[in-house]
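The complex is shown incomplete by one protein chain, all other protein chains being positioned as in the whole.
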Amino acid sequence: MAQEFCYHCGADCHSSKLIFDEKNFCCNGCKTVYEILNQNELQCYYDLTKNPGSIPKEIKEKFNYLDNPDIVSKLVEFDDGETVVAQFNIPSIHCSSCIWVLENLNKLNKGIKSSQVNFPEKTVRLTFNVTQINFKAVVELMTSIGYEPYISLEDASSAKKKIDRKLIYQVAVAGFAFGNIMLMSLPEYFQMDEFWLNQYKSFFRGIMFVFAIPVVAFSAKDYFISAFKGLKHKILNIDVPISLGIGILFIRSTYDIIFNLGQGYFDSLAGLVFFLLLGKVYQQKTYNFLSFERDYKSYFPIAVTLIDKDKNEHYIPVNDVKKGDRLLIRHQELIPVDGIIINGNALIDYSFVTGESFPISKQSGDKVFAGGKQMGGSIEIEVIEKMSQSYLTQLWGNAIFNKKLTNNIKSLTDTISKNFTIVILAIAIFGAIYWFRIDQNVAFNVFTSVLIIACPCALALAAPFALGNMLRLFGKDKFYLKRADVIESLAKIDVIVFDKTGTLTSSQSQIIYSGEHLTEFDLIGIKSLLRQSNHLMSRKLYEDLNYPISNKVANFEEFIGKGILGTINDISFYLGSANFVGVNEKDDILQTKIWIKINDEIKGKFIFENTYRANLASVFKQLESTFELIILSGDNEGEKEKLSRLLPVSVQYYFNQKPQQKLDFIKDLQSKNKYVLMIGDGLNDAGALAQSDVGIAISEDINIFSPACDGILNAEKFELIPRYLKCSKQTLKLIKISFIISFVYNFLGIYLAVQGLLSPIIAAIFMPLSSISVVLFVTFGSNIIFKKN
Amino acid sequence: MDVVYIMIVVSLIIALLFFFLFINTVKSGQYDDMYTPSVRMLFEDEIVNDKVKEKSEITK
Partner (left out) sequence: MEKEQFYYDNKIVKLFLYATVLWGVVGMLVGLMVAFLFIFPNYLEGISWLSFGRLRPLHTNAVIFAFVGNGVFLGIYYSMQRLLKARMFSDTLSKIHFWGWQLIIVAAAITLPLGLTSSKEYAELEWPIDIAITLIWVVMGINMIGTILKRRQRHIYVAIWFYIATLVTVAVLHIFNNLEMPVTAFKSYSIYAGVQDAMVQWWYGHNAVAFFLTTPVLGLMYYFVPKVSNRPIYSYRLSIIHFWSLIFIYIWAGPHHLLYTALPEWAQNLGTVFSVMLIFPSWGGMINGLLTLRGAWDKVRENPILKFFVVAITGYGMSTFEGPMLSFKSVNAIAHYTDWIVGHVHIGTLAWNGFMISGMLYWLVQKLWKTELYSKKLANSHFLIATIGILLYAIPLYVAGFTQATMWKEFNPDGTLVYGNFLETVTKIMPMYMMRAAGGTLYLIGFLMLAYNIIKTIKIGQFVGDELAEVAPLTPISSSRLAGEGFHSWLERRTVLFTILATVAILIGGAVEIVPLIVVPSNIPTITSVKPYSPLELEGRDLYIREGCNNCHSQMIRPFRSEVARYGEYSKAGEFVYDHPFLWGSKRTGPDLHREGQKYNDNWHFNHLLDPRSTSPGSIMPSYSWLILNDLDVSSTADKMNAMVKLGVPYTQFEVDKALYLLRNQASEIMVNLNQDPEFKKAYGDSNIQDKEIVALIAYLQRLGTDIKADKTALK
């Protein structure tokens, strides 16, 4: 049949098609959004982009907790009792239509005064009048048209992050000063001795001096600071020679103009600082729409529904939940703490935790772990662990999360700069001493010249530009790194540890039937029953079975979280969990099954199996030669032999690993001083990801949940992992080569300097030349590397 | 050639003026979002235009 696509969201509206205004809709949600927009003259939402919408999530009591004022107060930026300003993070923003409709929210509700979208960050800032529309209503309004804000504990707890623009100011000052100083210094380069020029010299030089001051005092500040810090800890980091150079440049130039010895090196000074800062800016590329620092809090609801003795519901902040409390968990809500089901039937999706994509059904009395998401109706649980102690979250007690994320690998540049600095100082001093005996003025000249020309601008620029550029290239390929220097760490990796479920397996699943043969009639019956159910698994299976459907389904019933039953021609069908059909088999955590009972006879079961990612084998094959490969899984050994058939023999397997164990495992590897790359996805990997030298989270949808890590990899790019590693390694090689180049430059310069031949104009040409050529070299180099691999 | 003094001073004043402006624009967060404005400027208040059209039809 010809495929028909939803006018709103563009999804294929297969089985259940709705028609409204001669337009197809895949679901009621989409249709409603269309109606809302239509009534409010917002149709051109659909003109700007084709099928711009996204399917709205049903709201129900979902946002009730926003009635709790002190929760709301944590979420707003400004509130004077009437006007309220709040910023929302909306992952579903993706096109110009989104911008348009969100900035026209006030057409939907007069209470909203103004709204401003920040597309790159996927946020919208709203100003609204609480007397006309309250916070909750605003959230629900946006959700109702498919823009559900992503509200998390994190936002509430962590103070609004302030954008730090210091670097931009520093660059601006340096650049501005550079331009003007150049203007002032050029005349003396062009013409040595001319009537007018001689008249202006002092004027020009004065201006240069004035402009140089802010460059040194403000723009270059951080170099001095870090150099000082370094020295305090007895480290000669790259900033030491840099600040030495800058300092000397300034002093020497000032000296020159005061005693009218020459025009000084102010232009070189400003240029140097400007280029260095540009390097910093370039390296500072960040993916604003991603968050690399999410901890468990961002997964969990801000508030939960507490049921007190007399069965009243309250909304309390999740942190206030105590042992023994009774909580109400609704459909689609996350279980915030470990507990025992009191009543209701749970169908729990642990995908955040394990990456396992299929829900597992639980009955009252069973234990449920924090992090699971309830899929059926609402359930009531009794808390057995405070949030902070629960199975998952106790991890966060671990030091690894509190310790500030500093790159524990010493950067290449700093290692080199150490010796470099010593050598330079030596040369400068010897040069000075040598000349001192001959001519003392020259001695000073030589000493300063050496330090000026040896200022390792090129050296300092190589890494930022190489890494920064690689970071961008990776980003284009949907591999997002937190910081550029992660690449440096990647290059050092020798062990790669994989999580299994969700990392090696993809969310696509295959459904296998095992049991007695099913007649076509049976299958038709099954399909027809499934059609009635909206349950996620029912839908899956429904689409999996290619049979016609009979519409003679009678007395259909659905037991949420258990299964469905119905009769066709007086033949009864039971589809559902083991104990629903009456098999006494413990559902194991990891296999999701639908049991089939026809006429009180157990026929068999449909098993939902995870499939491994495409070309998993080839990825491992490529990696095996260079890296030690380990699979570290929380699941049982069920899959082991299947894997070992698939993957190279050298791969090691560890199963049934608790999150804490995973973390310790990595620690242990590191203690054997290995550089470990951890690739995982679920919360249960979070510890390991944080502990490892480089932790990369794989995610099907990068905008939503991914545990704290150094990099986020879009799942569809899994097969590129070897490439990324290769590129990183070669980038580091590239940097090394560029170091050699800049050394050559330095020694050329020093050769002139020690003879006291360094004139301002030479410096003015020499320094930018060296920096720029090195920058170009590494930029092109890294591009080539990326293309080549 | 003393005019050079004037020109330099004047130019520097203009330049500093714009520099000052630039810093303040950055400070005020004008350049935090370097994409959305380019899309936003394309939007016109379509409804209003429709209304106007209707009006004009009526008056015709």
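Labels A and B are assigned to the chains in the order they are written; within every chain, residues are numbered from 1.
Definition applied: a residue touches a chain if its C-beta (ideal position, glycine included) is under 8 Å from a C-beta of that chain, and two chains touch if they have at least 3 such contacts.
None of the values given here were measured: they were computed from a predicted structure.
Considering A:38, A:51, A:116 or A:411, the position touching the chain not shown turns out to be A:116 (whole complex). Within the complete assembly, residues 1-7, 9-11, 13-15, 17-22, 24-25, 27-35, 37-42, 44-45, 47-48, 51-53, 56, 59-60 of chain B touch the chain that is not shown.
Not every partner is drawn; the one left out touches chain A at residues 77-78, 83, 85, 96, 106, 110, 113-114, 116, 125, 127, 160, 162-163, 165, 176, 179, 183, 186-188, 190-191, 194-197, 199.
The definition used in the following text is that only the chains that are shown with their structure count from here on.
Per-chain Cα centroids separate chain A from chain B by 34 Å. Listing the residues of chain A that touch chain B in their complex gives 41, 44, 96, 99-100, 103, 107, 116-121, 163, 165, 168-169, 172, 176, 180, 196, 199-200, 203, 207.
Interface residues of chain B, counted against chain A in their complex, comprise 1, 4-5, 8, 12, 15, 19, 22-23, 26-27, 29, 32-36, 39-40, 42-43, 46-47, 50.
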